[in-house]
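Encoded as structure tokens, the structure appears first; notes follow it.
Every protein chain but one is kept in place in this view of the complex.
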Amino acid sequence: MKFGIYPGCSLTGSARDYNESVFAIAEAFGLEFTQIPDWNCCGATAAHNLNKELSLALPARILALAEKNGLEEIIVPCAACYSRLVVTQHELKKDPELKNRICEVIEMDYRGTSVILNVIEWIDKYIIPKLEEKIVKPFNHKVACYYGCLLVRPDKILNYDRAEDPQTLDIVMSKIGAAPVDYPFKTECCGAGLSISRTDIVSKLSGKIIEDAEHRGAEAIIVACPMCHSNLDMRRPDINKYWKAKYKIPVIFVTQAIGLAIGLPAEKVGLKRHFVEVKIS
Amino acid sequence: MARIGVFVCHCGENISATVDCGKVAETIGNLKHVAYSTEYKYMCSDPGQTLIKDAIKEHNLTGVVVSACSPRMHEPTFRKACAEGGLNPFLCEMANLREHCSWVHEKNELTTEKAIDIVRTQVEKVKLNSALQPIKVPVTKTAMVIGGGIAGIQSALDIANTGHKVIMIERSPSIGGHMSQLSETFPTLDCSQCILTPRMVEVAQHPNITLYTYAEVESVEGFIGNFKVKVRKKAKSLDEKACTGCGLCTTKCPQKKIPNEFEQGMGMRPAIYVPFPQAVPNRPVIDRENCTYYIKGKCKICEIVCPTKAIRFDQPDEILELEIGAIVVATGFDIKHADFFPEYGHGRYKDIIDGLQFERLASASGPTAGVIKRPSDGEIPKNIVFIACAGSRDPAKGIAYCSKICCMYTAKHAMLYKHKVHEGKAHVFYMDIRSGGKNYDEFVRRAIEEDHVNYIRGRVSTVFERDGKLIVKGVDTLLGAQQVEIVADMVVLATAGVASSGAEDLAQKLHVSYDSHKFFAEAHPKLKPVETNTAGIFLAGACQNPKDIPDAVSQASGAAVKVAALFSQSELTREPLVAIVNRTSPPTYSTCVGCFMCQSVCPYQAIEREEFKARDGKVVKTVAKINEGLCQGCGTCVALCRSKSIDLLGYSNTQVYAEVVALLNEY
Amino acid sequence: METIRKLIRKQSLEKLYNNLAANRKVYAPVIAADKKAEYKYNPGFADVTFDHIRSTLSVKNIVFPKVENLFFYENSKTESTITDIDLDKIPEVVLWGAHPCDNAAFDTLRSIFCWDTKDEFFSRRLEKLTVIGLGCHSSDEYCFCTSVGLSPSSSRGSDILLTKLQTGDYQAEILTAKGNEIVSSFPDLFEPLTDEKVDITEVKQKFSHKQVTEKLAGAFEHEFWIANSLRCIGCGACAYVCPTCACFDIQDETKGKNGKRYRSWDSCGFGLFTLHTSGHNPRHVQSQRWRQRIMHKFSYMPDRNESLGCVGCGRCSSGCPVDMNIAEQLEALQNI
Amino acid sequence: MDNLILRAKELLENKTVQVVIGYEAGPTGVVRPAFISDPANADSLIYDERCVQNLAVYLTKPEVKHLGRIAIVSSLPVMRSIMMLISEQQISYDEIVVLGISADGVLLDIADLSVMQGYIDKSDLSNPVKYKELLAELKKLTPAEKFEYWQKELSKCIKCYACRQACPMCYCTRCTVEVNQPQWISVQSNAHGNMEWHILRAMHLAGRCISCGECGRACPVGIPCHLLTMHLTDQVYNYFKVYAGTSEKMNSVMSTYEPNDKESFIV
Partner (left out) sequence: MSDFEPKIVAFVCNWCTYAGADLTGTSRIKYASNVKIIRFPCTGRIDFMLLLKAFSNGADGIIVSGCHPNDCHYTSGNFHAKRRWIMFKELMDFMGIDMSRITFSWVSAAEGARWAEVVNTTVTRIRELGPYVSYKELVNKSVEEEVKNG
């Protein structure tokens, strides 16, 4: 089975750890990816605030390229990219006239036939069925599953997990032996939109997320979004400074956790690249 | 030979200002079969009507066309005038010269020409009208009330007190409904049970009322005045006549861990039980799903201890077939389970409860004897948060409508809490306070001003537990949308009121329409709020939409009056504008070929089967037959019928065809 | 008049046709898109066929159109005014190249329409008709003219009968004054006939119509009718393609003050045909209607009109969607 | 074919049925319906690609019903017609035995209604391929060309009603055209009267036509009137996603509705 993969800007930059873990577990499960050739920026978060057609044309081009290359299913590990692609597909399906306009803009034929999967959907569909036999080292830790804002929203379009109190990540984690804690901050804002401009707000908001996870005895925060990860991991010194605290809880991608559970070495799944040291294995 | 009279009205100047009425009358007078044609200033006035009556006699008219205003305005007036003049009222038609012509066009020749066309069309139609007689339908003077809550009780008592028989059906073991669960009632804070229980007893004792509890409607056939209702009396596993209601069985039953429905799951009950002490009838039933005997085949302790040997383990369900003249639907409402709002934590955290659960906590006869104790540890909450609109007015996640009663009962809950826990703090998150009603707003003001309930205008985003406390995160929109976080000991959700479970199923059995929320639909939102679109079936209480007690009771009385009015005659009279399937001589019997596609289009189940039998009793032909009592005259079957075997009186095929021809051709 | 035989050469036929078509309506057979023959007014000579066996529809519509207005009326408040059809406006028509069966049918129709009261519409149309028939040089399994007293070379009903000669030229039998008039208008085109052999098809006799008529007299209640009409679906195709079926329905159509009365073809195969206002129908099932059709043509008409109601063209059988083959049935009837 | 003959004989011999309706070759070689009551005559039954007439038309005919229980040779269109006739309460399955024939001419074992249902369910129910092409071509015409095409075709009509009589679904004992109070359809077979008749017929078969093409085949003057009903069959599927004659409990498309039926022309 060959999937298309859309890496977006993070996976090849600040979230190389995420990228490595996705490829590592795919390989372990005999799954292959084809990167969408000549892919472009998905337009998150800037485009849809400025120009609606542009915000649709950018993802539409990506999807059209996928169609052109015969990629029926595309995995989009970044939650922000995922959201843009799915919303675009929805908007263009709803309005054929708009679709025609966008096709003219991108000078390509777009039909909207590709299936777009986020990382959890992909895990659910292709990893979970074969997971049990591969687990060599169950991830026996208490974890706080943090979904962030884009993975499950807007729920009217995604229609795959409930927007408030989502469950899918918790289910995946429990399948590899983890014990998810009751965690009310699952979808609280990490401040991603202000990641660059107002780091103080990021520190404030992300700090609350980290504090509650530690308070509930979680040994790791599990994420599936590079933005979440960078705010909770990379910004940790700022957060600790802001809150005058010493939060040590590591932030782990779900794909990294799966990698560990099936016995992949920490380096292979990018765990050595984190700012907050990951001591658990 | 037809002799038609045409009466052109000026309507003061309303018509004559733009239409040349004289020319209309004259032109129409030249038509074949028009025996008399005249104009007059006000046809609807007494002299105008006398003109018609006299002309009918003088010119021996066989049909009348009054060319005036809309038939929706004055058709009854002129039909009555014709009847008084000795002409069958259905031989009178109206040509709408005012609303459809003079008021909407300028004064010119085309307008007068249009007026002539309109009148001529009615002349051609009325030639084909037939003298119709009103339809008479017999009435069975027994009413059925479905549902034994306060609305059903009120309706049943009111009907019974007019001297008519009432059969009341209640699906749970006791009547009383949600009102019997309530602690106190707004805006008076009087005890709900104290005012309800006497009514329940009255129902049980009323000579005109027959009560079937633990019973449900199985099927409904027939039509107004003549319903045939099958009722399933579920087996109570008890000989009700032998049982004295001593209650020994319920105390000795070894199975005691069944969540008590009456207590909203906040207490337990045995497998043989009386739902609550004041239940009517005060007789137990065995809950077969949870009874050890039915599950494992042995126990029978209740049978052993019963002093009157009233237990009947092998009792079957019983089907009653009842003849009913009118039905009052009073099946009430349910509350929406809060699991669609996972962020509010209902079901996950024990101390987050819904409004009905709070009623039981606050009730003197409830599981805590009226002391407000939180379910998790029995502690008295010091800080309590009430969340209004938990699901109501929320099209995205809940329901779009306002549940109407929540604002008031939330105020009541907060007050009851403050009255019982003086040192406690009560907070209410609300969107708007809807307290329209006699003494309602004063009641809410009292909660705020006298009992110092903290009202916060804003919604709650999430409720979660941390260190044994409930953290309620919300917003205060009156303080510049500031985020608010309250650390509470208990949270009460004012969950939306929704249609009673099984409402859709019942509506389909009754052939009554229901809205998208499964609430029963009234025939007209303003002028027929008590009627349904099925004649003879009426609505009372919260089965139509969430209602408070006084609204439910007044509507129940309204429904009772409708039933009483229906029962005041031995026969019903209806306008005879109904569909009819033709009949011919044997061996054809009818041109209907019996495909019964009409049956599937009829919204009123008015199409029946009629079998024709040969002398040897063998059925030789089955054709459609219209039940005049049920048919409302929409004519959808008429347009569908391929063999043109159905026709609609008043709008017959020949009539509408003649109208088309008359409107478009020269005469 | 006495029959005169002449020769008309193939190339002269074209001249005759073109001369006639120049100032008259000529109704002649052509091969339509569906490969079947149909009659048209004044087709080009090149399109006219001399080889068809039978057209789908007969040619009776010249004298008995499928719809014919009888009169128009106008109603006023007090009276109705009737406007008659101007029968003088009926055009002269030459029927060209029709086969003997079809031409004989005009005789049969006359025996119906002019049986007692003369039908003005029919007889005026017939008066204006000149028939230039064509003997058959081909036939098929449906043909049975020889069983009903006709033959591929019968001249009944024709004014001139053309018959193909083995040389490819045609013999013209001039049978009536009308025929003679045409011949004398174009004397150059006709030559004396030398004794040449005609090219005429042979049609096998399938039954004896006399015997059928005799059998039918006592066969009204015979089980034959039900057994042999089970597959009949009760359409009117047989009657409408038949050259001798003459039943019609009369209707008024009024729109406002104006209206007209007309007649249109009808068929005894329809259930409605004999339906009484009361709802009673003396022929309420198809077997009775099928019996009526046979009886009418082979028993009642010989009885009353002294004419057989069938010319053996075979259209009813070839056009029947369920192969109700009349010749086969008559053959069987003869032996019951 | 041998199987069919054996089965027919068996049914007649053991008196399961009183008559078998099938196909035979007439004396001129034309294939036509056969009504076999005597097992000895069953040998004349044939089944090949020439056997196209929809025999279900006979199931509602009084003389045929009178014969007793019927076994009927049934290709897919006949089976669908039978479904329709049952759903419209014209016949009962108990009155008949279905001698189903598969698309490749093999005798099917239709033991009961559910087996027939199963066979229909797995069959292609859309219009036959040869008509699909014709329909597609016609749809390409401009409105004026369509009008001209149909006027030319319909003016040939002689109102013999063979299209109606050949159709199993036109079982009414009185047709709308036979009503003269009012005169819905002019009895004249002229361009206008003919068009009204064919519109009426097609509309009355909307959602009921099972695409056998019998109406067009029966037409003595060759009007392709089956394209009208088949076009509507396509449209019924387009709009409502159903095909006629697929269940004995089915309500016709025209006698039911869904509140969200989609259209684009009502303002």
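Each chain gets a letter, A, B, C and D, in the order it is written, and its residues are counted from 1.
One rule holds for everything that comes next: a residue touches a chain if its C-beta (ideal position, glycine included) is under 8 Å from a C-beta of that chain, and two chains touch if they have at least 3 such contacts.
Please read these numbers as outputs of a predicted model, since none were measured by experiment.
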Of B:Asn96, B:Asn129, B:Thr213 or B:Gln555, the residue in touch with the unshown chain: B:Asn96
Chain not shown, touching residues in chain D: 138-139, 141-151, 155, 176, 184-185, 188, 190-192, 195-196, 199-200, 202-203, 206-207, 228, 231-232, 235-236, 239-240, 253-259, 261, 263, 265-267
Chain B residues that touch the omitted chain in the full complex: 70-73, 96, 98-101, 103-106, 110-111, 114, 117-118, 121, 513, 533, 577, 601, 603-604, 632-636, 638-640, 648, 650-651, 653, 656-657, 659-661, 663-665
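Operating definition for what follows: only the chains that are shown with their structure count from here on.
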Chain nearest the overall C-alpha centroid of the shown protein atoms: D
Two chains sharing the most C-beta contacts: C-D
Chain located farthest away, centre of chain C as origin (C-alpha): A
Centre distance in Å when chain C and chain D are each reduced to the mean of their C-alpha atoms: 33
Interchain centroid distance [CA atoms averaged], chain A/chain C, Å: 87
Gap in Å, rounded to a whole number, between the CA centres of chain C and chain B: 70
Where chain B touches two or more other chains at once, by residue number: 588
Chain A: positions in contact with at least two other chains: none
Full enumeration of touching chain pairs: A-B, B-C, B-D, C-D
Chain C-facing residues of chain B, complex: 30-32, 34, 584-588, 661-662, 665-667
Touching residues on chain D, where the partner in the complex is chain B: 88-90, 171-176, 179, 181-182, 184, 204, 251-252, 254-256
Parts of chain A lying in touch with chain B, wherever the complex brings them together: 162, 164-165, 182, 184, 212, 215
